[in-house]
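We show some of the complex, not the whole, and keep each chain where it was.
Chain naming follows the written order as A and B, and within any one chain the residues start at number 1.
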């Protein structure tokens, strides 16, 4: 393809996106491989350069586990769910906010752009409540398990985000929320990204993961475009399963909440964000209402 | 070249140009071939889309001659210079303002963008004075010839242009000026484009012509980049000659007046403006201080 054709194709997108808000979820796996992360950061900085307001929401599960072990604290799971006691929560927060979040801010600074790293308790952005005890099957019995400092989102107060975005900062958010008693709670990063996109009236939500998008039943090809309702059918019939469920669920809820476009893109492929956003064909899956 | 590479190369330019002013001179030849003109308009609209403030200055010599003949008025030349009597001036203004200028405005509207067509007497933008009588050699004798309604620019009052650009219109300008007595005068479009670029503090001046740029002495290759001083040497030694002189002269004066970049680009090549502006290599000649 000739250069001018690429440009002719890309420029209308660039115009359309100017001044719009985009929320990008960086998955835990993107955090692990430095090259993947730097690649993503470069695309993110370019989005900011061409006039988008960019919020990055990151996870960090694998690193939390690793640090816990370094501090002699064995992660505890009951029926597949992680127990987040006070000590775990403290470590999670140190890793998410003190290491991963600030690491992303530094990478953006190295690319020559300006970022601010915050978490959902800053400016009371993400209000959550502790989730109630869960019924979990352990061996033969159903047991009620209190998962500890884990929250579900009650509301988003986007004032601080709006201020930072309008002042020209890429805003990097750790998935920590605050409850009405002023306690910090761990929350799911996919869900947080979707809710923030809705609260900001974002134009796009991009979930950067390690697969090429939503695959068909035979895992042979990627759906380029899906309507929310089709996506729900694919979840119902099991085509979408496992770890993709919370990601797609967050996309569907964002789209139903007024975000025009949600994308699932493979962070392991170079410049996948640019190609998904600035070409007609795209490289991942785009979900619309 | 891969798409993402084109984008990675182009995006920093797009960021750099955002909100900046660009003045584009459309040469008389671009006016004659509809396809060439439409091609240029498409590029111009894309520049506006990605956030530039765009002024188009056009000429129209060939069409003026044609209409004069259609109205039974034979163009008169003395020693190679056109005599612009009152009747010629009226026809010139009708062609430039009533036909060419409005034609460009309509083409932009067809591409879905908004334009305003004005001339240099609107809002007293271009103030000129009638040029004094010229000494011209006719046969064996030197004769003093009054060229009529032809002006040289005294000053630019950019207030109206600024208002239109900031309100979001591509502004299309015919090369007509006003003198202190309120008379309209014909002026050179290359010169007008350069002076307007200076007065607006433009970031770029692009002269869209029908050659690939400034050629070397052997006419085998195009200079990609020239310093103003080098350009002046090329004019002094005759490498730049003929119709290129006023174009290059206007570029040099713009650059000396604070416009960082002046470009000469071939309007007959598709999307030459985009390729010149959004790629590292470019396709024409870029002149800087």
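As a working rule, a contact is a pair of C-beta atoms (placed from the backbone, for glycine too) under 8 Å apart; a residue touches a chain by one contact, two chains touch by 3 or more.
Quick caveat: nothing in here was measured; it's all calculated off a predicted structure.
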How many copies of the one sequence build the whole complex, if 2 are shown? 6
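Following the convention adopted for this analysis, only the chains that are shown with their structure count from here on.
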Expressed in whole Å, how far the mean CA point of subunit A lies from that of subunit B is 49
So in the complex, the part of subunit B that touches subunit A is made up of which residues? 1, 3-4, 6-8, 10-12, 14-15, 18, 42, 46, 49-51, 270-271, 274-275, 278-279
